[in-house]
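As you look at this complex, bear in mind that one protein chain is not there, while each of the others sits in place.
In this document, chain identifiers A and B correspond to the written order of the chains, with residue numbering beginning at 1 in each.
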Amino acid sequence: MKRKYWNEAVLVLLAVPILLWTLIPIYHLFLFSISSKDSAFSGALWPDHPTLRGFGTIARQEHFYLHHFWIQIWNSLWIAVAVGVLTLAIATSAAFAISRLKVKGGRTVMNLALFTYFIPAAFLAIPMYKAMGVYGLLNNRWSLVLAMVTLAAPYAIWVLKQASDKLPFELDEAARIDGATPLQLFRLVYLPLMTPSMVAIGTYALLLAWNEYLYGYLLLSHEQTITLAVALGHFIAADDSPWELLMATGLVYALPPAAIYYAFRRYMVSGLTSGAVKA
Amino acid sequence: MAAIPGGVLTVPPRPFFQSQWQTWGVIFIAPYVLVFLAFVLYPVSYGLWLARHPESYVKLFADPIFFRTAVNTLIFLLVAVNLKFLLALWLSGFFVHDRPWVRWMSVLFLLPWAVPSIPTIFSIRFMFNPEWGVINSVIFRLTALDGPNWLNDPVIGLGLAMLTHIWKSLPFWTLILIAGRLAIPREQYEAASVDGASAWQKFKFVTWPSLRTLYLSSTILSMIFTLGDFNSVYLLTGGGPADLTHVLATLGIRYIRLDQVDLAMATIVCAMPLVLPLVWFMMKSLSRPAP
Partner (left out) sequence: MASVTFDSIFKSFGSTKILHGISLDIADGEFMVLVGPSGCGKSTLLRMLAGLEEISSGHVAIDGRVVNDIESKDRDIAMVFQSYALYPHMTVRENMGFSLRLRNESRKITEQRVDNAARILNLTNFLGRYPRELSGGQRQRVAMGRAIVRDPKVFLFDEPLSNLDAKLRVAMRAEIKALHQRLKTTTVYVTHDQVEAMTMADRIAVMNDGRIEQLGRPLELYDRPANLFVAQFIGSPAMNVFDGVLKNNLVHGLGTQWPIPAGTTAVEGQMLKYGIRPEHLELAAAGVAAEVVVVEPMGAETEFLVKVQEQAFTVVSHGRAAAGPGDKVFLWPAAQNAHLFDAASGLRIQ
């Protein structure tokens, strides 16, 4: 009995440093964004005069760095949604071809796809930047969309293929005997049954694109086309930037993914780890 | 005995009717194949073709920051990734405790991974600002002394970049190792308890043998990902002070911004001796059947 309490005490004691390590940078971000310029650096646990003025400034775009805030957040959203939808479309149909239609060479395609992840992301960015130049897509938001689809699709195909391998093959055979064409099989049987996995994967791709910095930084440069992430990066260019506004904007930028993550955490976590361990 | 009525014995030649399904298979997989060709295969081939000139390498090696960068990258890989995995292994042991509050904590714990890098890394950057950052303010208030120069010191700067990298990617790998631990049958632990094993013996004889393959392949995969980690260094130190904290990822991008594509590609080619063995290890551990 004594031993049991001792165990619990150790667990709680361990929890404290883990939580501090995890939350301090995030709490600091939050604190900074509700502080006025001079009180932000005091080291107090709570600012003397917490203020939401920063957020108003952002919403009204009342600072040099924030002149295009709304268009930039719209860009981020547009790109994230486009990446989510496009990744889903491409990956679902590829998974269908590999797992259900057993297309010849399907496994090779999947292995090649996964090979993409053996190229470190920052290294792939350089030739990708060159290629986008060749395609004439630089500074066009489609370049970022296509780049992020390239990065999200292999994982999406892999997860969706695993999920679709679990559907009994007899369903397809029954549908074939019932007279379904491949297209009808896809639309009427496959898609409805894959919906839960597709929600998880769509969310994953969407967050990946929303959170991305490097590819946006390379591929987009015009004030009107950049995403919010790239715009935030611009703040750091000067030494006297309005840091509290930067932090407030950062908080605004970080909230949607955090919220989506909490809403879908069960899907995301099980989806992410599903392939890690061979059951 | 079985005669076909009417003697119709001519069968249309192959392809068998299933070829229609194969055709549809090709149509369904084609979009991804196009994406792969256009945005992976072509860029990589084109990039390697751009990196064919020996002069690029001469120029690259002549750049004084290149060797410093290579050393930084190596330290980053060996120290940061291994430290991260030791922590992840330990933390996964913490998070498998089945308590409601531990489950809630694990949700919080995943935050650094779930939120975008830019605001959080800037937040860390500001914490460590030597003049007005929270940390030095607190140090000054407590000791009346100036704190260290943090990000303006190349050694501390690189160290902090590594910690930032760990902070950001630790949750994901902990999650993977938690999944690995949960896949170990409970009976094995119960049997070990019955046999009188201590906690350490349980780890050594039950957990580690089951987890080892996952741990090693995750470490290697994480090293590959870490080579491509641009944010942790660029957003924290920007490669400074005096370009002393660059890693190959940020150096390559720096050349691109300076419009020196040949140098950027040469940087990547120079990273190949690091990447290829890792990929080779990875392929080997993936092709091995599960124990």
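The definition used in the following text is that a contact is a pair of C-beta atoms (placed from the backbone, for glycine too) under 8 Å apart; a residue touches a chain by one contact, two chains touch by 3 or more.
Keep in mind that this is a model prediction, so the values were computed, not measured.
Residue in contact with the omitted chain (choice from A:E8, A:E62, A:E173 or A:E223): A:E173.
Touch with the chain omitted from the figure is made, among A:I18, A:I71, A:L112 or A:L193, by A:L193. Counting over the whole complex, chain A has residues 168, 170-171, 173-180, 184, 188-189, 192-193 touching the chain that is not drawn.
Everything that follows uses one rule, which is that only the chains that are shown with their structure count from here on.
Centroids built from CA atoms put chain B at 15 Å from chain A. Put simply, chain B touches chain A in their complex at residues 20-22, 24-29, 31-33, 35-36, 38-40, 42-44, 46-48, 50, 91, 94, 97, 99, 101-102, 105, 107-112, 114-120, 122-124, 126-127, 129, 132-135, 137-138, 141, 167, 171-172, 175-176, 178-180, 182-183, 214, 218, 221, 224-231, 234-235, 238, 248-250, 252-253, 256, 261, 264-265, 268, 271, 275, 278-279, 282, 290. Note for the complex: chain A touches chain B at residues 11, 14-15, 18-19, 21-26, 28-29, 32, 41-43, 89-91, 93-94, 96-98, 101-104, 106, 109, 112-113, 116-131, 134-135, 146-147, 149-150, 153, 157, 181-183, 186, 207, 210-211, 213-214, 218, 229, 232-233, 235-236, 243, 246-247, 249-251, 253-254, 257-258, 261-262, 265, 269, 272-273, 276-279.
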